[in-house]
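Submitted below is the structure of interest, expressed as structure tokens.
Only one protein chain is missing from this complex, and each of the others stays in its spot.
So, subunit A:
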Amino acid sequence: MSSGVYLLSTKPVDGKSPNVYDNPVFSNGGNADAKAKFSSVDGIDLSLHEKPPSDKPFRGMGKEELLRHSSKPFWRRLRMICISIVILGWIALIITVVALVLVYPRCRRADPVSWWQKSPVYRVYVPSYMDSDGNGWGDLKGLESKLDYISSMGFKVISLSPIYRASNYDFSVTNHTDIDPVFGNMSDFTSLLNTAHSKGMYIVLDFIPNQTGYKHPWFTESNASHDKTNEKRNYYIWESDDSVPNNWLSVYNESAWEKSSDRENFYYLHQFLKSQPDLNLRSSRVQEELVNVLKFWLDMGVDGFFVRQSAYLFEDYDLRNETIDPKVGSSSNTGDYNLFVHNYTFGLPEAKDMLARWRSLLDEYNGTERILIADIKSNINHVMRYYGTGRDGVHLSLNQFFLEINTSCDGNCISEHVNNWMSRLPDGKWSNWIVGDENTKRLTSRVNSTSYIRALSMLMMLLPGTPLWYYGDEVNMIDNSNTTGVESGGRNQLMRGLMYWNNGTSGGFQNCVSNSNCNGTWISPNNGHINNNVQMLNESDGSLITFLRSLTTLRQQPSFEHGYYTRVHSSANVFAFIREFDGEKGYLVAINFASSEVSGDFTGSHDTVQDKGAVEIDSEFIYSSEAEVDPKSLKLKPYNGIVVSWDYKAKEL
């Protein structure tokens, strides 16, 4: 390698002529600064004369000069100290990094979430859904042909209305282990079940333990048993008496007691229709029969049961008279069911024990988790008791309070509804939300604002818990008129209209092209299907179906699936909450339940909210999807819900 020689030393040979100094470094072209100070020989001359060069270091000194000075102990020590500091600092940095890596917060592990928590439930009233054979009744084959539609909306769990062999009424079961011929046969059912499972879907059946139809063989035998040793004699609640045993009323406002046609002086109890005698669940034989029914369906692969009328399962053992509710007052009409306090016929603690036993039966079954759902129309504390503690309650004790909601329910009202439920929900239990079922006026007829319906859907889909969606609400189905069954417990009721598949005859409910002779439908179609039907709305932007699809998709995000819930804002207008989880995107769901526009900060200065957010869903389609917004400043149209997301920011130590 080449190297040059520079005269950088100012040390003259004879010690007298320092002005021989030449420093080519500083005469290097371009270095104006250096030139100014060093190219003038005089300048150097002066400074070097005054300060003998061998004693003092100077700026720009060369290697020889430098080493002579820098090798002095002071500089050596200073350098050593400095190098030590750098090395120690470097080591400290590495140690800090390692230590931080070890102690840095890990994400809390999410509780595992089961299938019935992941997917919303689609409730089908089977007779009205799809008729495959033209007999006028919706059937299992028809339902099977629509699984893809249901799945495409994000519903993977289907809850079927009763399909057991029965006489006239859903609850008048005559054979718990067979399918009613109007809906198909057992092979139709296995086919439905297998197809659903192959599509990753789940089937939940209704279970009716409280009563049977009076034509059920159990009742026939029980009713006819004069022989006290007959084991079916006590399958039902019999009381021997001269007149009605007590003042209990059926829910249809008649005496709950009916005299046996066969067993002399015996009355049987029916909390519902005369034709639906109540089973005696205190009988171990009845309990065993019911367990066998459950096992029959469990062996077949059914994924769970919705226990119907579970609050009516037990009655007072001593058949004590019920008293008039002082809050209702007037004693004039003693034939009114609502007049009495039903503490001896409704919601007895034994019912919960019964559910606990069924729960343990389901838990013992291998394979997928099987679930129990129970409905109880009572006060909220009573509803919550059904959840039990640990594993002795049902998975979902239905939250029927949202069924009351209509457009007059503003932000405060919604907030109260949600908060009443969430604050009482026992620890570790899973919530649920329902806005329509087969005993309540249709959502569209009740609410009558598509914006409000979208807002409500957003609420129920994004709150923690499983939403249960009633078929037809997604196509804005309206109430049927000319219904007959409301008072008598029959099937033909206003909220059970035929599904709106297309705008053809009976809304596409029957496939009459392949079935040349179609029978009349069991319930008369209403004309809502002409403007709203699946064919029209399934792919259309801005339809409720499309909107539900976006909600069920968003619902699969970890923060919604198992994240925390924090209510952050409630006012007369807006109800807002945050869903978030460690290491996952956070979401603000802000919904305006008032009919006026409102804007502002609805985050309640929640500390994890970031300044930059992206709109995930706008129920009024004003913000475009992914639009960048400040989560702390949103504008909400009337009945407008907006979901804004932001990236997770780790909490620093």
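By our rule, a contact is a pair of C-beta atoms (placed from the backbone, for glycine too) under 8 Å apart; a residue touches a chain by one contact, two chains touch by 3 or more; residues count from 1.
Just so it is clear, contacts and distances are computed from a predicted model.
> Looking at UniProt, which of "Probable glutamine--tRNA ligase", "b(0,+)-type amino acid transporter 1", "DNA primase" or "Exosome complex component RRP4" names the chain we cannot see?
Protein name of the absent chain (UniProt record): "b(0,+)-type amino acid transporter 1".
> Among A:64, A:231 or A:539, which residue is in contact with the omitted chain in the full complex?
Once the missing chain is taken into account, the touching residue is A:64.
> Could I get the residues of subunit A that touch the absent chain, sorted low to high?
Residues 1-9, 11-14, 16-17, 19-20, 22, 24-26, 28, 30-34, 36, 57-64, 66-67, 69-70, 75, 78-79, 82, 86, 89-90, 93-94, 96-97, 100-101, 104-108, 582-583, 648-650, 652-653 of subunit A touch the chain absent from view.
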